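Questions regarding the structure given below will be posed in turn.
Every protein chain but one is kept in place in this view of the complex.
The letters A, B and C name the chains in turn, as written, and every chain counts its residues from 1.
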Amino acid sequence: MATTAMPVGSSTAPHEYENSGLWSWLTTVDHKRIGVLYLYTSLFFFIWGGMEAVIIRAQLQGPNGQLVSAEMYNQLFTMHGTTMVFLAIMPLSAAFFNFLIPLQIGARDVAFPRLNAFSYWVYLFGGIFITVPILFQLAPNGGWFGYTPLTTRAYSPGINIDFWVIGLQILGVSSLAAAFNFITTIINLRAPGMTLMRMPMFTWMSFVVQFLVILAFPVITIALVFLLFDRFFGTNFYTVAQGADPLLWQHLFWIFGHPEVYILILPAFGLVSEVLPTFSRKPLFGYPVMVYSGILIGVLGFGVWAHHMFSVGMGPIADSFFALSTLLIGIPTGVKIFNWIATMAQGSLRFTTAMLFAVGLVALFTIGGISGVMHASPPADLQQTDTYFVVAHFHYVLFGGSIMGIFAGIYHYFPKMFGRLMNERLGKWHFWLNFIAMNLTFFPMHFSGMLGMPRRIYTYDGGQGWDTFNFISSMGAYMLVVSTSIFVFNFFRSKKRGEVAGSNPWEAGTLEWSIPSPAPEYNFAVLPTVSSRYPLWEGNEHDAESARINAQEGKTPAQLNIVLPYSTIKPLIVAGSMVLMFCGLLTTIAVTMIFAAIMVVALYSWLLSPLEPEHH
Amino acid sequence: MANEPVHSDPAATTPHAAAHEHHHPTWQTYVKVGAVLTAITVAEVWAYYIPSLVASRIFVPMLLIMSAVKFITVVMFYMHLKYDHKLFRVLFTGPLFIAALTLLALMFLFGQLAAKLGR
Amino acid sequence: MWLTPDSAMQPAVWNGFCTEYCGDSHAKMRFRVFTVRPPEFASWVASQQQPAAFGAVAAPAGAVAAAQPSGTIEIAPRISGTGAQGGNDPAVRRPSSSNIEGPDTVALPTQSTVIPVSNIAPGYTFPRNQAQFDYAVPKTPTPAGLTFTRGLTGNAGRGQQIYSSAACIGCHAIKGNPMSAGIVGPNLTHFGSRSTIGAGSFPNTPAYLALWIKNTPRMKPGSLMPTLGKNQISNQTGQPVTTGGLDDQQIADIVAYLTALK
Partner (left out) sequence: MSAPAAHHYTSTGLDSRKIAIWAFIGSECMLFVSLISTYLIYKGKSLVGPYPHEAYTSPTGQTFPPILDIPVTSASTFVLLMSSLAMVLALAAVQNKEVPKHTTGDRILGSSKLWLWMTALLGTTFLGFQAYEFTAFVNEGLTIRTNLFGSSFFTLTGFHGAHVTAGVIWLVSLLAIDYRRGLGPNDALNVDLAALYWHFVDVVWIVIFTLVYLIQ
């Protein structure tokens, strides 16, 4: 199944992916196509999670809402949280990891292309596994955090929580596999001359994120194993009657949970750090400071987890330690905000849609950051925890932060992915509607939160001062539906009829803009050399020479004597059989045995087959 | 730290520099290391069988030190951390450092640290 | 948690919410905090420790044999829940906050009188006038289609017999009623003195209490109390309740009995 040669694309209309039949997508190991697959799937789940949010807002529009029952509401808000965190924002970042990292560091592909395909397929099947139950009203209903004793078999006897526990284990495997892949890629496949301090900022932030993933996911894997054993094999990790302490779950979950929220935000920081310099026509201000603050956020991220647990009574020493470490981690985040502002200062700004979204992140994330620092102090948090104030906080940092950054990234890198520009007018409509709707939806939650409206309630009595705020939030949510549909329309329309973009429509400075759009399968005709942080802006003549060669279109791998890895279906089979093996826990053990056997056979056949044709 | 940038990155070495020198220790060294590990294990178990020592305050720290020595010996000699590229040291000690801190924090939070030290 | 009201504070009531997520009933886990003066608090505590105020069997070790009033209660006209901003179901209207015409309504003390701690009346001196703290009275409308026959009069004595022989004793305990020793459900010894039922879901008036007993899962989703009303649709089986179901008269009697348990 050698890869077929790529037909010569005319420089006017960018070529579609050459053999874009279904089989070529199922067997692809090309990091760019896997990135596009991640993008499509995660946008679908983002809209799916958004629909869940709209139903929640419709139910809470007025007091004593009757739209959905208590059980259905609990499944909706649990799946809204789980879908948005694990199936939308992380994979949206993964889409950019996959697509951008090799291009930014001047590599032909990731270190382990087949492992990369495996992570995508595990994510897809895991996403389906955890999303389908809601159609049968069997979705997880324990909250995205799934605190025990509620989620133990005694208090959640149904199959709902089993879907959640197994679903998260599967998605954990996908993230971990991708993380090892990207750590090795970033360390080992940088172009000649690209030292660590010359890497683009997005790759740096991804580097920190991958370390967060490999260190945080094992902890939740163990927490989930304990819950799985408690639910299926009657062990007593969280059974109070046997002397166990349910706080063990909270601690293990949040040891993963807080690094997780940095996993969600740092890629958006990276994308903004690519967009702002490009449209300010200025290098990023204080590059080394941005790198070290990213690393500091990563490392400190493991020391702050218990600020989610100020109200469980850990005692003054623990509370004050975690309050201090939480305040401490605010500093590197603040440093980043100032560096972005300094990047824009005295820059010749061009407000394209991507730039608008990037500035939107700087503004809204700062609001979210400030409201976050407020409940870093335990006495304030005792009043705010589990109220809508916290809901407002994390929607400002997640929607105002991650999603804004990811939208900036989509508008910025759409030309490189599909060869066409997204429509700027629609883009501006999308931005302004999104900006207004976001504030309309989430700002009133600060007030209903401070007035004591608890989180996760499916209904509330009138006359407690919450009615108007909830009404405004719901109206804002409906506006978000409008703005997101403008984006979806713009996305699919521009793929076919967007204005054709050359290799560097924004005149950006980093390596990914030195190759044609959409990027050829082999990425770089010749390995680029790098002597500065912005090779296309400040590169020496050697860099310019390699950039010139790489800009030529229509070369086939054979002509350039480049060997590409075989496309193979094996990662998909291993991923599929692994997920079905997990399903065996819900059905009969025989199912697990059968698919475990298939998985091992497929795994051996994958490991023993050569990665690419022997180099003659 | 886990992801400290590697300063000694060979910036513009030829694409495939001669792989760093491969002078792995001889098998005699390995056997000696094996003997040392066995000796420490025997010492640990022997200490376990002395009631006065077990009751004394230094029993736990002593065992922890011996176990740490074995840990470092295996990691340095058998896993070649001593001879291989500095990058691997960062890749291993970073996570180990965070893991150790998490362990201590958890034991403190569940009151076991005081119990252990108070013994 | 410590609340230290300043000296000028008049007796007041505070709306409380449990914010720890616990599943379907999470939205209905509410409580009230009444700020009162120490002697009132002492009298409340003392009264709570007494055995049931009605129909208590003389406990062997010298318990106070409470009087045996044959209290009767008139169930208020049909329940309708007009929430403060107009419940969205016109048929359901909330009753005006009339006092309970019960056998032993206790005259409400004015704030200034200080009750000596020793003179512990069997009832207790607590601001129970709902109108005074309207913001603390739950305004949840009752589920549509759940009605109770009007104009029934319940007899507390008969209510106690029905209570002591029905499913209630399996989950509830009443100090002084030896038959009832269940610990799954809340203790009902001083149920009559509570200001709300279902953890702040509804005001504790006979009208709401009747509906509560008739079909608890519909009144409060996620509650463990089974459906007791005869031919009400039970949430466990989905079939109308036939065996052991209570008809409206029996429910009215139980309401009288519970309301008498000051």
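Convention: contacts are C-beta pairs under 8 Å (C-beta built on N, C-alpha and C of every residue); 3 or more make two chains touch, one makes a residue touch a chain.
Source: prediction; values computed, not measured.
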Among the chains presented, those that the missing one touches: A, B
Per the touch definition above, residue among A:214, A:264 or A:501 touching the missing chain: A:214
Among A:97, A:120, A:147 or A:237, the residue in touch with the chain that has been omitted: A:237
Selected residue (touches chain absent from view) among A:22, A:135 or A:608: A:608
Contact set of subunit A toward the excluded chain (per top definition): 111-112, 176, 179-181, 183-185, 187-192, 194, 214-219, 221-223, 225-226, 229, 233-237, 242-245, 248, 252, 255, 527, 563, 604, 607-612, 614-615
Positions on subunit B where the hidden chain makes contact: 2, 6, 9-10, 13, 15-17, 19-20, 22, 24, 26-28, 30-31, 33-34, 37-38, 41, 44-45, 47-48, 54, 59-60, 63-64, 66-67, 70-71, 74-75, 77-79, 84-85, 87-88, 91-92, 94-96, 98-100, 102-103, 106-107, 110, 112, 115
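The definition used in the following text is that only the chains that are shown with their structure count from here on.
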Centre-of-Cα separation between subunit B and subunit A, whole angstrom: 35
Averaged-CA centre spacing for the pair subunit C and subunit A, given as whole angstrom: 50
Contact footprint of subunit B on subunit A as seen in their complex: 187, 192-193, 195-197, 207-208, 211, 214-215, 219, 245, 247-248, 251, 255, 291, 295, 298-299, 302-303, 306, 314, 318, 527
Touching residues on subunit A, where the partner in the complex is subunit C: 62-64, 66, 69-71, 74, 141, 143, 147, 150, 155-156, 385-387, 452, 454-464, 467
Contact set on subunit B toward subunit A in their complex: 1-6, 9, 11-12, 15, 87, 94-95, 98-99, 101-102, 105-106, 108-110
